[in-house]
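For chain A:
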Amino acid sequence: MQVNFYQSRPIYEQIIDEIKKMLVRKELQPGDQLPSQRELAQQINVNPNTIQRAYREMEITGLAESRRGLGTFIISEQDLIKDLKEEMAQLATQNFISEMKSLGFEAAEIEKWVKQNQGINEKKTPGGEGNE
Partner candidate 1 sequence: MNENNPVITTENLHKRYGRTAALQGISCQFPRGKITGLIGPNGSGKSTLLKLIMGLIKADRGSLNIMGHPPGRKNKANIAFLPEINNLYRSMSLQELIDLYHSQFSTFCPETARELLSFMNLQPEKTVKQLSKGMVGRFKLILTMARRVPLILLDEPLTGIDIKSRSNILEGLISKFNPEEQTIILSTHEIIETERYFDHVIFLEDGAVSLQGDADDLRAEYGQSIQELAKEVFV
Partner candidate 2 sequence: MRSWSRLFIKDLKGQLFLLVFAVLLNLAWQFFLYTRYGNWPGELAAGLGFLPFFFLPLLMLITGYQSFREEWRDETIYFLLSLPRPGWFLALSKFAAAITSFLGISLLGALFLYLFHHQKLLALMDYPQAPPAETTLKIMALVALGYLAVAINFFILGQFSYLVSKIFNRGRWLISIVVFFGSGYILQRLALTLAPVFGWVPPLSFKVEGVMNGQPMTTSLQVDSGPFLAGFLILGVFFFLGSWILENYLEV
């Protein structure tokens, strides 16, 4: 996991987002075990308490579960990735629309912009996950 953290958002939320992205990108599978809190803290250079909060939050929202003595696991839900994709698409779209609206565009123009940019492939910058 490679994360550059924005300090203006709660860090534990960003960690959860990154895990969700990893699931959507198939880098992580439902049912996979997450690294131990200590390991992950070392890996991404974060306070172990923050990892603990992230894991706890994921357990509360049902994204992950902790198994006594074994660790924390992503739930083995079949539709998980589909649900996440929808959730993240919804969020991305809402952000896009509110951004466009703040620039003064109306709904029809926004649709036009989307169609215009359909064919263009996003170039992946090296190690660029998480960079915007």
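Miscellaneous remarks
The criterion applied here is as follows: a residue touches a chain if its C-beta (ideal position, glycine included) is under 8 Å from a C-beta of that chain, and two chains touch if they have at least 3 such contacts; residues count from 1.
Selection rule: all candidates are chains of the complex that A comes from, given by their letters.
Being a predicted model, the structure only gives us computed values, none of them experimental.
One candidate from 1 or 2 touches chain A in this complex, that being 1.
Only residues 5-13, 41-42, 45-50, 52-53 of chain A touch candidate 1 when the two sit together in their complex.
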